[in-house]
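Shown here: the complex without one of its protein chains, the others still in place.
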Amino acid sequence: MTSPGFDPLRVRADFPLLDQQVNGYPLVYLDSGATSQKPRQVLDAETDFLTRTNAAVHRGAHTLAAEATELFEDARHTVAAFVGADEETLVWTHGATEGLNLVAYGIGNASAGRGGAASAALALRAGDEIVVTESEHHANLIPWQELAARTGARLRHIPVHDDGTLDLDAAATVIGERTRILAFPHVSNVLGIVNPVAELVALARGVGALTVLDACQSAPQVPLDLPALGVDLAVFSGHKMLGPYGIGGLYGRREVLEALPPFLTGGSMITTVTLDAADYLPPPHRFEAGTQPVSQAVGLAAAVRYLDGLGMPAVHAHEKLLERRMREGLRPLPGIRMLGDATDAERVALVAFEVEGVHAHDVGQVLDSRGIAVRVGHHCAQPLHRRFGLTASVRASASVYNTLDDVDAFVDAVAGVRDYFGVTV
Amino acid sequence: MTSPGFDPLRVRADFPLLDQQVNGYPLVYLDSGATSQKPRQVLDAETDFLTRTNAAVHRGAHTLAAEATELFEDARHTVAAFVGADEETLVWTHGATEGLNLVAYGIGNASAGRGGAASAALALRAGDEIVVTESEHHANLIPWQELAARTGARLRHIPVHDDGTLDLDAAATVIGERTRILAFPHVSNVLGIVNPVAELVALARGVGALTVLDACQSAPQVPLDLPALGVDLAVFSGHKMLGPYGIGGLYGRREVLEALPPFLTGGSMITTVTLDAADYLPPPHRFEAGTQPVSQAVGLAAAVRYLDGLGMPAVHAHEKLLERRMREGLRPLPGIRMLGDATDAERVALVAFEVEGVHAHDVGQVLDSRGIAVRVGHHCAQPLHRRFGLTASVRASASVYNTLDDVDAFVDAVAGVRDYFGVTV
Amino acid sequence: MSGLDGLYQELILDHSKARDGFGLAAEEGAHATSHQKNPICGDEITLRVRVDGDVIRDVTWEGAGCSISQASASMLTGLADGLTRDAASSLIGHFREVLRSRGQLELDEDEFGDAAALSGVSKFTARVKCAMLAWVALEDALARA
Partner (left out) sequence: MSGLDGLYQELILDHSKARDGFGLAAEEGAHATSHQKNPICGDEITLRVRVDGDVIRDVTWEGAGCSISQASASMLTGLADGLTRDAASSLIGHFREVLRSRGQLELDEDEFGDAAALSGVSKFTARVKCAMLAWVALEDALARA
């Protein structure tokens, strides 16, 4: 897995979309935290599947169906291995949002008495507590709000320090005997800081709480071994890690998946069905109702093979390089405030910031006029923005195909923004 | 929209997968009821999007993001128009199974008091009844079983006659004052018969019950005008109608969608979010949490444009031709029993049958050895198979790219099956 | 930055700083208030009008947002004052039509005054909501008044 590094310009050549001009400038795509671009290898894998092997999986006995089923399950094996997991512990989802809803609704169903005795240990009661962080993406916040509302559980949160790190002292107080679930991001999609998973898991374990990790932003950039991290459940999205839309993964420890009642119900997740009741398959199939995103699973397998080809340690090193260049470029500029600028934290290549006196939308527009694509808004993290006294910020996020030149063009454009709007204070 | 018909051989040339040999014979793909093949035009639309315009939609302000958002919403317009609906009444889902779960869980959430006063009319109470048919695909059965179990409602069903038609007399008795929901297939994926929507909707309306139509098998073959059919809600899957995996539609009458609380929660479906609570957007966005299957939406739009190019009346006529040839070919063969062989019913090109004395798996294997792909098993409709005294059947289902020669090859292969296994009775 | 300058005309930048009508008037007389929000960026506006018989008076507003949304609210303030309900609703309708035209239509200077400078926004589809925010608030406030 160790790699001598890679040449981002060669990598870039694998991504057809990047080779274009926007507003008369070569495209500098710095919005990979929202969705990444996809290499030829991924597009080709999907097209190959669809033009040669496509057929219903786990449902047919004819030759194409058998071949498609094999490719689909091979993809599961490949993607599971990428996050250090066994294939039986990897559930296909349509993305991280669905994965988190699956867990929250599964626990809600257990709380409503579904799943029988096996699921009773997961049931929530009034007075139980669910803990999240102040830095949550809405996808790892609202499903818990809704679950709390349905079960009478209470939702609490771990605050974030001014420098963007989690307040671990507060965490030790917030997480207590009543805590049943601790859900947190591996990396916040605004702060970019890698959270201390081991400490948080230890706190949760100490009180017997279930841990749910949102690995959306780490999966594309940080070598992952989910079982080694010790979390009970974790989710990630394919489209943020060079893969297709509409595919993602839910990893779960075997015992936890076995105890969880189904979420979506329908075909291919059952054994016996009568008009009155249904018996369910064991994990992972219990959680995969209906026709699965088959070509997308094959595409995601190609994406993680691509990342493995570069070597995740090399990817991580490359992202760190870009991240440092971004922060070092922005820091000296007048009127720039980075969100969560803790200096010694481990990070991914993602920086959110405010340009004092210029609204994020206007900053984004100036950058766009120079071909630079960044994201502006609350990035689905309104509570965190409120905590920093903002409604919106600008976010630049890089991936394997970005170069130091991309970062320099970005910093240069940001440097001119306040002038353009005549802001001098 | 009227069309003089089309040449299936020219159509076939648009489907690269079909041009292959299986077990030494040219592939005859008769498993489109499970999943259809995809024309070049659909693959190209997705690839074009991913290599030129791909970016996060409804979230970014940069040029690509704005263009991607437009293509995504144009796709919604196109697909909505294909089923006769306004774009605000079309919700993207990942497929029919998710769409049906969305409705069942949405009603479950209303029953748990979510959605406030606006949703109260949708809430179920103990003693309320949900009615389905005996011919249900598991996707339109198990979500209702689970909803009934969570709310104390009772699940009832409309039986199927020996000839495959619904027992409308029984329906008039089963649907009564306590009925709150009537869910049924437009076309069963085993019987292939177009059900009398108007009669069923009238019965449901008479008692103020909500109607939910499973249009999975009709959408690819029958010209659809969902508002004109008068149903409250309807679902379909892209992958069965020449489109990509992982995309589907939920149509809903405006008032019904407005009353329905959200199902999946997360990003892009909210207005204001605090750590404690969230406010939700109006439909359709209320139901589209998280990153949507964007390239797949674009692909599905290309698929329905392809179907519209052929003309849905012409498609329907072509399918009827294939269907008649299938049934007329099978009927004289000794020991063949077709499921639901009502002679004067309107149908799609789909036939399920039993070969007496030979298990469905074995029939499928013989057909596969001649390059003919059919589906064997219970087709996710165990209760219906039980009703016909079977655990499994063989199903042949055709699409726009099938020819009469395909059907003849299929009938010819079936004719030899009993001999091969030495069954003579 | 020619495309950019087409969007950020001098007048827009000026209005985004001047912010005519900024600061909500106290609620007295026949007034109506509307709160609008752009869920994508979290921008918000609260706009209040007094309706004197059939005539709009005293448009005031408060809110945070980008230069386009602030300038648009500022420009609307002067424009709406003294209009009848009907005139305002036709003005809003026309504004919406032009802004959604993707650069095909222009705002007439006689009708729109300073706000005609917002024509350029219609080429930037992602920014149309920013420019519309105050106008939707006025429409909503009138419906409530």
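Order of writing sets the chain letters: A, B and C. Residues in each chain are counted from 1.
Just so we're on the same page, a residue touches a chain if its C-beta (ideal position, glycine included) is under 8 Å from a C-beta of that chain, and two chains touch if they have at least 3 such contacts.
Since this is a predicted model, take the numbers as computed values, not measurements.
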{"item": "Omitted chain - touching chains that are shown", "value": "A, B"}
{"item": "Residue among A:T272, A:T343 or A:T424 touching the omitted chain", "value": "A:T272"}
{"item": "Option from B:N54, B:Q382 or B:T403 whose C-beta touches the chain left out", "value": "B:Q382"}
{"item": "Contact partner of the left-out chain, one of B:Q41, B:T165 or B:S369", "value": "B:S369"}
{"item": "Missing-chain contacts mapped onto subunit B", "value": "23, 358-362, 365-366, 369, 376-378, 382, 385, 391-392, 420-422"}
{"item": "Residues of subunit A in contact with the chain not shown", "value": "58-62, 65-66, 69-70, 270-272, 281"}
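As a convention for this text, only the chains that are shown with their structure count from here on.
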{"item": "Most widely separated chain from subunit C, with each centre as the mean of CA atoms", "value": "B"}
{"item": "Centre-to-centre distance between subunit C and subunit B (centres being mean Cα positions), rounded to whole Å", "value": "45"}
{"item": "Geometric centre distance via CA averages, subunit C-subunit A, whole Å", "value": "38"}
{"item": "Cα-centroid distance, subunit A relative to subunit B, in whole angstrom", "value": "31"}
{"item": "Multi-chain contact residues (two or more partners), subunit C", "value": "40-41, 124, 127"}
{"item": "Where subunit B touches two or more other chains, by residue", "value": "59-62, 65, 270, 272"}
